[in-house]
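Note that one protein chain is taken out, while the other chains of the complex remain in position.
On to chain A.
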Amino acid sequence: MAKIKKKGTSGQAKNFITRTQAVRKLQISLPDFRRLCIFKGIYPREPRNKKKASKSSTGSTTFYYTRDIQYLLHEPLLNKFRDHKALAKKIGRALGRGEIKDAARLERTQTPKITLDHIIKERYPTFVDALRDLDDALSMLFLFANLPSTAAIPPKTIALCQRLCLEFQHYLIITHSLRKSFLSIKGIYYQATIQGQDILWLIPYKFVQRMEGDIDFRIMGTFVEFYTTLLSFVNFRLYTSIGLVYPPKFNASSDDQGAELDAFTLEGKSVAEQPKNLINGASATNGTTHATTADAQAEADKLTNLDEPSEDREQGEDLSDDRAEEITATDAIDTFSPTADDADILPQPAPSNEESGALFTPFTFFLSRETPRAPLEFLLKAFGSKRVGWDAVLGDGAYTTNEGDRSITHQIVDRPNLPEGALPAVPETKPSPAQKHANGETDGAADDDEKEEESSNGRLRPGTRVPGRIYVQPQWVWDCVNQGKLLRPDLYAPGATLPPHLSPWVKAKRGEYDPTLSLAEQEKEGEVEAAMLEDGDEDVVEAESDEEAEDGVDEQIEEETGMKIAGSESEDEDEDEDEDENPEQDEEWGGISDEAEDLEDPDVQHQRELEAEALGQRLTANQPKSEDETRKNEAKMKTKAVAKRRREEAEELERQKMMMSRKKRKVLEKMLYGNEKREEEAEKLRKKRRALEKAAQMI
């Protein structure tokens, strides 16, 4: 007779262990266990049969793999935890006796240092593994880099997070491995591709974060501890892989002045390889602070003198670049085109980092005071721009803080288009007439002086437009980056209604709504007609009532917030004034296209048109009514036919389902449910869009 098997000695009962058992087995406290699990990446499991897995009658909730826990038993960290516990006791005793000094000494000298190197190597045997798991690490560290220090988060940690993040950004800038970015309501998403791994992370907007609620910062702190170690090793590897010294030199004083990225100086590794200031090349010469004193002129001259050779140097670099390109041109991958039809077409890789990273290379950017500097700087630099300047208010490290700099080609502005008159005068830039007389200068000279002084101050009068410069809103940068090409800047002109900002990661699946396509392309058969019928019944009645309703809404708003409406009215007036202004500017500008001029027209209707155009459909005149009716009839017929066919299809499906086994039927139903849900969603969106388009047409 076979031996009787004892219960609970094999199978699930043995493979799983509850959390309490695990903690008891490891002989550590629960918080320590938690830390250990976070460090080692051990997570609970769901046993297939909970009842079999738990030996107790009451249902335990959390199960771990026994193997996992066994493996934790050998962890050197466990001993560190125990040491720490012993030390805590000693310190507690010392404090109890009132020996504060002793306690402090104990804490200072005997605190066991926890290193996570071995865990990193263990969890990520290869570098690519580490890159694959970098998403959460980056999101977390970028968040902590933007948090204020509290009792739970020591300032040291925050400084470390900031440093690591900036170092990582520097790597992305140098290798141009940033791919996409997206402005979301949560923050800014970035995606980079390093060694074939897509890394996506989210950085919050620079606001004070809400930290109340049941957020346990000890847990977050543990994660941050692990992630900082991970990122520092990753950074080291990334830097050394491109022949840079890690850690890069960090200029604390520059950082104090808000230089952020520019506080770091990257250096080449070997002596033979000239230590190149990859980032600070240009800005180092211009980095001197602009004095607002009377010698500003002289200084400015000096600076311009300095600039010229630097430009020469850049040209030289360009030449060498060209030469390099000649070599790399042959080095690049050729495009293969099949000579016959029946062959397979092999996919070829997209252009490499260098090509996509050169989007903004020829331009010089200037960021206005109101724009978010850090993301723009990072994005522009990662896509090739070497010269990014900004207002001195935004911190140190700009290519130029002089808004009037001639070399600036693009200025990023994020403020409403206000006429000059609407703005308060800027008193300090204008010297008083008395002074002028005292100086004994002619008026013309004084005007020149004024201009110079303005430029030396680094700030133009708000609202002025430097001719020959392109003014765009920040979204232009993001959209250009995501589409991989320079977009028309006039769509993003200051004050213009922006086209919708779309996520670059959504790949339209079958049956899903795609806002980039026109409505007609994705509507299902019979959908338009059905919609038309629905609307048609109420059309005549609603057309007016809609407007009324809208007016009503407006009135409501007016009642609620009188201020706002008043503001909008004044804006309208402002726009009118703008119109007066624009021609002058256009004359100065010269080179703007006719289209842009048309678009500059601040008419409300025109804006709507513009919107419609952005959405990709044409505005058409209203159709005659008789045609409408015939159409309606046709539509009715068609919808009926479609409905009938659908019904038949559904019946057919039911019949087929009967033939299936239960298991398969369930699977099918699940699939259908998913599809239906997706389709419903798409339909809802299409319906909304239809309504919107219709509303646009009506106006």
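Assume a residue touches a chain if its C-beta (ideal position, glycine included) is under 8 Å from a C-beta of that chain, and two chains touch if they have at least 3 such contacts; residues count from 1.
We adopt the following convention: contacts and distances are computed from a predicted model.
Novice: The complex has one chain missing from view, so what does its UniProt entry call it, picking from "Eukaryotic translation initiation factor 3 subunit B", "TRAF-interacting protein with FHA domain-containing protein A", "Acyl-CoA dehydrogenase NM domain-like protein" or "Ribosome biogenesis protein ERB1"?
Specialist: Hidden chain, UniProt protein name: "Ribosome biogenesis protein ERB1".
Novice: So which of A:10, A:464 or A:503 would be touching the chain we can't see?
Specialist: Final answer for the missing-chain contact: A:503.
Novice: For the chain not shown, which residue from A:20, A:70, A:149 or A:240 touches it across the whole complex?
Specialist: Per the contact definition at the top, the residue touching the missing chain is A:240.
Novice: Among the options A:189, A:366, A:390 or A:471, which residue touches the chain absent from this view?
Specialist: Touches the omitted chain: A:189.
Novice: Considering the complete complex, identify which of A:75, A:102, A:133 or A:679 is in touch with the unshown chain.
Specialist: A:133
Novice: Would you write out the residues of chain A that touch the absent chain, in ascending order?
Specialist: Residues 34, 37-38, 42-46, 62-63, 65, 67, 108-109, 113, 117, 120-121, 124-127, 130, 132-133, 135-136, 139-140, 143, 147, 156-157, 159-160, 182-187, 189, 191, 193, 195-196, 200, 204-205, 207-211, 213, 215-216, 219-220, 223, 228-229, 232-233, 236-237, 240, 246-247, 330-334, 336-340, 342-344, 346-353, 370-372, 414-416, 473-475, 497-498, 500-503, 505-507, 509, 513, 515, 615, 667, 670-671, 674-675, 685-686, 688-689, 692 of chain A touch the chain that is not shown.
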